[in-house]
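All protein chains of the complex are present and in place, except for one that has been dropped.
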Amino acid sequence: MTRRASIGVAVLLVIACLLLPFVVSNYRTFQFTLVLVYAIALLGLNILTGYNGQISLGHGAFYAIGAYTAAVLMDRLGAPYWATVPAAGAVCLVAGFLFGLPALRLEGLYLALATFALGVSMPQLLKYHHLEKWTGGVQGIVIAKPEPPAFLHEAGLRMNSDQWLYFFALTVAAVMFVLGWNLLRGRVGRALIAIRDQHIAAEAMGINSALYKSLAFGVSAMYTGVAGALGAIAVQYVAPDSFTIFLSLVFLVGIVVGGLASISGALYGALFIQFVPNVADEISKAAPWAIFGLFLIGFVYLMPTGVAGAVRMLLVRFTRKGAK
Amino acid sequence: MDAFIHQVLSGLATGGIYASLALALVMIYQVTHLVNFAQGEMAMFSTYAAWSLINAGMGYWPAFLLTVLFAFALGVVIERVVIRPVEDAPVLAIVVIFIALLVILNSATGWIYSYTIKTFPSPFPKEPLFGNTYVSSHELGAIGVTLVVLVLLYVFFRFTPLGLAMRAVAQNPESSRLVGIRVGWMLALGWGLAAAVGAVAGMMIAPIVYLDPNMMGGILLYAFAAALLGGIESPFGAVLGGFVVGVLENVLGAYVIGNDLKLSVALGLIIGVLLVRPSGFFGRVHVTRV
Partner (left out) sequence: MKSKLVPIAALLAAALASPATLAQKKYDPGASDTEIRIGNTNPYSGPASAYGTIGKTITAYFKMVDDQGGINGRKINFISYDDAYSPPKTVEMVRKLVEQDNVLFVFQTLGTPSNTAIHKYMNMKKVPQLHVATGASKWNDPKNFPWTMGWQPNYQTEARIYAKSILQTKPDVKIGVLYQNDDYGKDYLKGLKDGLGDKAAKAIVAEVSYEVSDPTVDSQIVQLQASGANVFFNVGTPKFAAQAIRKAYDIGWKPVQYLNNVSSSIGAVLTPAGLEKSVGIITTAYLKDYSDSQWANDPAVKRWESFMKKYYPTGDLNDSSNMYGYTVARTLEQVLKQCGDNLTRENVMKQAASMKGQYIDTLLPGITITTSDNDYAPIESVQMQRFNGKRWERFGEVMGN
């Protein structure tokens, strides 16, 4: 595609994103807010698993930590909702970095087990009776829905809270994606990929593999934690049952279907994990999971490098034809 | 003291459960160098097949044999139909296929058989051995069966040409192809054998935990941990790992940390051991080449 054409597509996309909540219903707006939330989480997992080659079967745990950080700050300490998002990111950055340190010694299956264990343990930790004072135990925490800020109203912009939340999530997502793009397209991104593909050679070239790997864990967790906080604010409720191991598996499914080591893949993956279960449910009440599984197999068959990979291939074909 | 002994023995009995499924994981790993997350659901599905046969009036042992054959066929078919087309896809894509298989089998079984628990018969006597109140005859028998499977696997991989060929395929598919091993069929056979081992495990586990579509959820995780703790390439290690996990979990739950965190702490300890000894009790250390 020519440069002008791609700029044109990008501008159209931005306009579409901005207009969306004024075109579709509140309920759809809410769904697209969730898509943005999942996209941030998937980008986080992709940094770790797609770019750096460290598998995580337990990223739902960081999503949960982010969500609970937001909920506890809002409910117990009265923090404003917008302040909880960076706080959740910071908490998860530290948590991810700390988890990444011992995980350095684990590879492949062993790392899979360690992260799987983290994902399975998280709901139990959230229920743990000594933490109940903060987490609300099995009952979880109900939080208030953010209203659009007053200055918007004064400026004559009338918005309901669903629309406002969408724009809030869109802003956070935009910031996170631009940051991610800068990070992954530069030196750091190349180092991460080098470690994934040839870690011994990468070290020989002077890349501090241990530091980069634990940093990748921290940054990845931070993204997922930010998503968790946004998700909690959108849903207005956190409970241990919201963050079972299936959430972690769904994230993994999301990055593979969307496209490993691809920034746009996070968005495709988010659309998949948000909407395909609903489609499966429409097809069969008797066994919706079976339908979901068939969709998964179908996607992997047709697009083994994910939707992003397929789109890339189509674009290449399209531009070649255009050149002829 | 009596209670402590009881906890340990009861832990060994549940450890036997983990060991039996861990063997199936070791089996599939030997051939593919992957851990199949759908192994538990495949075992569960096969056990339902056995239940149907027995319910239709078939004797236990004929049903047992037929189920093992059925599971073998199921494994081969899944490899040929579902896995083969994505053979060259990234490893994570295959992991996603495993997740897909897991949810499909789970959901389909629930749809066919409903979710109410079912009793599954045991081939062993109802009365406990020597009138003890610690371990039931079935639990002892199941451990015995697991040990038999273990010996069979060991002999298979050590001494039979087929077993050696399979290990060669997992280690180095290209060289194996060059020396005339039919790599594709070895993989399919490996899947079949792993499914058969899983079916035996399922039929031994179901009388203890009852038969239901979600019966393998927790067990798979413990079996996975057990297999890695023992050394994923070693059948002996997997069985030993199973027993260790079973006892560890009971003792932690009853005396140390309480039941609500025993899973988390047990997993944490296992990971701790793996940090110090990354190849498990019996695994071999691999040297990475650039």
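By letter and in written order, the chains are A and B; residue numbering begins at 1 in each of them.
In this text, a contact is a pair of C-beta atoms (placed from the backbone, for glycine too) under 8 Å apart; a residue touches a chain by one contact, two chains touch by 3 or more.
From a predicted model like this one, the values you see are computed outputs, not experimental measurements.
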item	value
Touch criterion as defined above, residue of A:Val235, A:Val253 or A:Leu271 at the omitted chain	A:Val235
Residue of B:His33, B:Arg80, B:Lys118 or B:Arg177 touching the missing chain in the full complex	B:Lys118
Selected residue (touches chain absent from view) among B:Gln7, B:Thr32, B:Thr67 or B:Thr146	B:Gln7
Residue ranges of subunit A at the interface with the undisplayed chain	25-28, 30-31, 34, 120, 124, 127, 137-140, 142, 231, 235-237, 239-242, 244, 246-247, 277-278, 280-281, 285-289, 292
Interface residues of subunit B (partner: the chain not displayed)	2-3, 6-7, 10-11, 13-14, 17, 103, 107, 110-111, 114-119, 128, 133-134, 136, 205, 208-210, 212-215, 217-219, 221-222, 249-250, 253-254, 258-260, 263
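The rule is simple: only the chains that are shown with their structure count from here on.
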item	value
Rounded Å distance between subunit A and subunit B, as computed from the means of their C-alpha atoms	33
Complex contact set, residues of subunit A against subunit B	49, 55, 102, 105-107, 109-110, 112-114, 116-117, 120-121, 124-125, 127-129, 198, 200-201, 249, 252-253, 255-257, 260, 286-290, 292-294, 296-297, 300-301, 304-305
Contacting residues of subunit B [partner subunit A, same complex]	35, 82, 85-86, 88-90, 92-93, 95-97, 99-104, 106-108, 110-111, 221, 224-225, 228, 232, 260-261, 263-264, 267-268, 270-271, 274-275, 278, 288, 290
